[in-house]
Structure formats: C-alpha cells, structure tokens
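Complex shown without one protein chain; remaining protein chains in place.
Moving on, here comes chain A:
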Amino acid sequence: MSGENNCDSPADAVTEAAVLKAFGTRTPPAGAQKKPPQENSAPSASSSMKTSSAPTEPGKLSAKELKEKRKREKADRRQQAKSNTPATPQRPQKPQPPKKEVQGKGKKGVQPTVAHDSGIVKTIYSQQPSKIPAGGREQETVLGTRDKDLPGLMKELEIEQHEKKKKPVFGINNAHPDVHPAILTLGVQMNQFILVGSSARCLGFMLAMKRLINDYECPAGATISRHLPGHYFSRQIDYLISARPMSTALGNSIRWLKTEIAAISPELSEEAAKKLLCEKIDVFIRERITAASEVIVNTTAGRYISDGDTILTFSKSSVIERSLLEAHSRGMSFKVLVADSSHLFEGKNSLTTLVRAGVDVEYIKMVLVEQYMGGVTRVLLGAHSLQANGSLYSRAGCSMIARSASQKGIPVIVCCESIKFSEKFTSGGIIGNEFGDTDIIAPDNNCDNGGVFGGWRNQSTTSLSSFMFDTTPAKYIKAVISEHGTLGPTNCPNVLRANSSSAPLK
C-alpha cells in the first residue's frame, strides 16, 4: 500500500528472505501519503476498543508511542533474523507449534492461553492486538452499531463477511493454537495491507505453507495425506479468512494444495512426502505465478504496446508495471497515464517505478479519466480475478474506466494470470465484495476538526461504505492476456477446463 514497498512482484519474492527484505524497506519514506490517516485512526480506534473487549495491552502508552515502539521492535527483530538465522531465539522455536498441535488434541481448552501468553507468538506480536482495531475490527464495531441503517444488500455482504465465518474477529489472540507462526505472520501482513495484490498474497501463502509443511509432524497412527488437509489445514485457512476475505487466486491455490496433499501415496515416508510437497509447491509457484507473469509481460510488451501509444493504467498492477518497463527497455516510445483513486493511492507506486525508469508518465485522478480518454490508444488493467462469465473483478474504479474507454472505442486489455480465473461469477459488484477502511473516505482528523464528515459516527442515519472491488462486465473488455496467450474475456472457462483436464502441474 505505501511507497514502493508493495510486495507485488512475484519475482522479487520467490524466497522467503526476499519477502522479508521487501517488507524491510516498508517502513521508511514513501508511505507518507497513507500514514497520516492511519496514525490518526489508530488512537480513536484503540480507545473505542478498550472499553469492549480490549486484549491485554499496556494501556499507559499513547497510540503514537505504541506505534513507534512496535516499529522499533519490528526493526530489531528483522535485524536479528537477518544476521543469525539459526541462533536467534525465535528460530529454534519454530518447530514448536506442531508439537503443541499434537498435545492440543486432548485438551484444547487450556492450551491456547498458555501458548499465547508465553510462546513465540507473544514475543513477536505482543503489540499487534492494539493495532488491529484500525483495520477489520473497528470496521465491525462501527457496522454493528448501525446495523439497522445499512441498505439491504450491504447487510447481506456484512453477514457474508462476518457472521458466516467461524472466527469473525481477527487477532493473534483469537487464532487457534494450531495456526503456524508463518501463517500468523501472513495473516497480519494481509490484514494490515502490508501484503496486497492477489498474486503476492497467493505467493506469500505458498511460501508460508512450505514452512508449515517442513515443520509439520504427523501424529502417530495418521497418514499425512489424511491428517494434513483436515482440521489442521482448515484452521490455518480460517485464520487467514478472518484476516481478509479470501481472494480467488488464494482459493484456487488452496484447492490445488489440498488435492496434492490428498493425492500423496500413504506408502511414502513422512519425510519423503514433505519433500515431495515442497517440490510441488515450488513448481506451482514457478509455473503458475513466476513464469506465468513472465509470459504475460512478454506478450504485452511485445505485441500490445507499440510506438506512439498512449497507455492508460489504473492503480497498480505488478504485471502491467513490468510490461511497461519491459516495453520501455525494448526502446519503444510511448506515454503512460496512471489514473489513481484516493482509496489506497496504489497508483503512486506505479508512478514512482515508472518515473525512475524514465518512462513518460502522467499521473491523474480517476475522476479526470473521461477528459484524458480522447488521447488514449490502449487501456491496460490488472485483475483481482476474472469470473466465469468474463467479467473482471478488480480494484474499485476499473469498471468506470473500462466503460468510458469502450464507449470511445478504445480497446481495454486485462492482464491476468490463469491462477486468478474463477469458476464462479457474481451478479453486480456487491456480493463477495470487501469492505475497505472508511477512514479513507472520512479521515478521523477531518471528522474531529468538524470537517465534512464531522461526527458522522454519531449520526444514526449516516453510514459510510468504501468497497475495495468492483465488477467490469465482459462487454467492456476487448482482450485478456494470460499465460495461455491472448483470450477473449469469455474464454476463461475454456482455460479452466483445459487446465483441469491436462493437469499440467504433474
């Protein structure tokens, strides 16, 4: 979300170390845009939470200090992790959770508290719970209080997002003790929008699962193919869902992983099975994420960007960013318009990268797109998922841009790996959508100083909603570039069918 530290590029993050490194650069400079609202939102949020069910936290510190402290701790931790990989206090403890899990079978009730009060979880994330309210939880309290005011459809969404799930409240302390530390970390990263982007989340999950599988110990009398995909697995997933609603890419890769685990021959020794799984995960990452995006970048840069083009992109997509850079490095001269919504200001990331590479870029607000559209020759959009009926489900704002472009006869091209192809589709953009932070619309400092949204929380008739995604109908999309070449938007089921029948991953 902030700065250039968006761990969106799969290539950068193939190894865990690279992922960590990417996060390392996260804290400092370019996040300036996003920070103020967050800093301001944190105090009010945590204070509102304290009254209800505040988890154990040193209440004396102000929120700002807390944040500083957390930052420092995080930096220290990273330093440690980098310098002495095996000797840190955290590392040897890694195999702990599986052991816990084995014990936990018998006395589930007692174990959790013990684990959280003393274990690795506590040491690493002691400060996290206080921060959580800024994201998901505060959202929930707000929505909960003004339940009666929500329009019908949104109420459904709310139910879908929070009540259906077993664990509605995200938090390290609410996580089941079986949840592996790597998954815990991943959950926090997703919840805090440190790790954003569909493919980045998918990649992060796969890497975390590799660590989980390495640490996993199969209980006596069970086979890995039966035990691992069972409750143990679903607890990890439940926790991740509580952190952020599931994305299509993540869902697809989870389904793939489960089938792979279930397909392991029971004759295989535990060690061999684990090794096999890790290898398969590596292949998956390479084929479905890294190589796929490589192919897309090559196709886009080679065929769909030509000299003299003016290309409009929206927000940030790592594939499109890389395509533009690739085309630039091939010596093509073209102009890029980066449209951005004030949602997460993700377009600023693209802007930074492109400007550094020397591409001719112009940065515009989304509301001005209509005016600039006349001079545009191509629109390139990234995807969160591509649905079975060919509609694109992507960052809120894509729909508007695609509509305006196709009205003027400008081809809209979507770049999307086939891992993001979904076999479902939704009508309209509400069901399955995700609530973003309302602080983006009404920053707390604005409210407190009597700004436009002053005191909106106390108004019983006012409710704010900021959706993360929207749906672009297939008729506004000209082409979808995937690793299987260029497709029409409605060809996505063909690819799914071909993938499932030929099973290229074996």
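Here is the rule we go by: a contact is a pair of C-beta atoms (placed from the backbone, for glycine too) under 8 Å apart; a residue touches a chain by one contact, two chains touch by 3 or more; residues count from 1.
The rule is simple: contacts and distances are computed from a predicted model.
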item: "MIP18 family-like domain-containing protein", "SUMO-activating enzyme subunit aos-1", "Dynactin subunit 4" or "Translation initiation factor eIF2B subunit alpha" - which is the UniProt name of the missing chain; value: "Translation initiation factor eIF2B subunit alpha"
item: Of A:S265, A:S333, A:Q407 or A:N494, the residue in touch with the unshown chain; value: A:N494
item: Touch with the omitted chain, as defined above, among A:V196, A:I296, A:I413 or A:M468; value: A:I413
item: Chain not shown: contacting residue from A:R378, A:R395, A:K420 or A:R457; value: A:R378
item: Omitted-chain contact residue, chosen from A:G230, A:G358, A:G375 or A:G485; value: A:G485
item: Touch residues of chain A, complete complex, unshown partner; value: 303-304, 306, 378, 409, 411, 413, 478-479, 484-488, 490-491, 494-495, 498
